[in-house]
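Take this structure first; my questions come after.
Just one protein chain is left out here, and the rest sit where they should.
And now, subunit A:
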Amino acid sequence: MTAVQHASVRAHPARRLGRVAVWLFLACGAVVSLVPFLWMAIAATHSTSDLFHSPPPFLPGGRLLDNLARLQDTIGFGRVLLNSLGIAVVHTALSSLISAMCGYGLAKYRFRGRGLLLGAVLATMMIPFQVLLVPLFQMMASVGWIDSYQAVILPFLANSFGILLMRQGFVDFPDEILESARIDGSGELRTFYQVVLPCVRPQLGALVIFTFMTQWNSFIWPLLMLNSEDKYTVPVALNTLTGLSRVDYSGLMLGSLLATLPLMALFLLFQRQFVAGLLGGAVKG
């Protein structure tokens, strides 16, 4: 990590002024970044009528538990959170494993169809998934999977970004080690799990976090697939709440807060992997 080193040690007045300007710019940016978060947290602890009062509340209030109870009543938010968590965890585990294996296959073996597979991987990266929505929906409808968890999880398990990320990690893995594992009689799968996989932990970490975040955020597909409230994921539930005739704003803010906390915790705990995952391929929307 390098940063700009300035030649002079003592700051002269002009430079000092520059630094104050920089600091002000960053401070303004920080305020803009933080205010919606703070508002979300504060709003989650007030009643809806208090939120739009003048002046608005600046300190946390005492209605957090009321809001939580109401959120549970209207949409079963506890269940919704568990659904999101379960779907994201299962999806992430399967998807990361499948991507890592495919990346390894592409990096370390030459086989018929390899070029085709690599082409497909690149194509899925370039073609927006919205093209698939209608036929995928019809596929799921024809096998009767609408309103099921597997319909949400299965279609996007093979993740091109993950495959390429893992392949890059495996390409540099020395072949000599693979050879000696083979000579020692270790099967190819065992070599993969016990020898190779532990060596690409950084990439795997980035992939796991990226995949979890993508699935946690995922909206349009679960919105299409899930019909019954007890199967909703968090984004679908929040969306439903915004569409009600009398919107429960403080409940919504609490829901948004609960939706964001897991990602924020991941970010604060695993900043490096988080950023590495985003650098690779996250796209708006």
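Just so we're on the same page, a contact is a pair of C-beta atoms (placed from the backbone, for glycine too) under 8 Å apart; a residue touches a chain by one contact, two chains touch by 3 or more; residues count from 1.
Keep in mind that, in the parts below, contacts and distances are computed from a predicted model.
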Name under which UniProt lists the unshown chain, selected from "Cation acetate symporter", "Imidazole glycerol phosphate synthase subunit HisF", "Sugar ABC transporter permease" or "CO/xanthine dehydrogenase FAD-binding subunit": "Sugar ABC transporter permease"
Identified contact with the non-displayed chain, of A:56, A:86 or A:202: A:56
Residues in subunit A touching the chain absent from view: 1-7, 11, 19, 22-23, 25-26, 29-30, 32-34, 36-37, 39-40, 43, 51-56, 98-99, 101-102, 104-114, 117, 120-121, 123-124, 126-128, 130-139, 154-158, 163, 171-175, 178, 182-183, 185, 188-189, 192, 216-217, 219-220, 224, 234-235, 238-239, 241-242, 249, 252-253, 255-257, 259-260, 263-264, 266-268, 271, 274-275, 278-279, 282-285
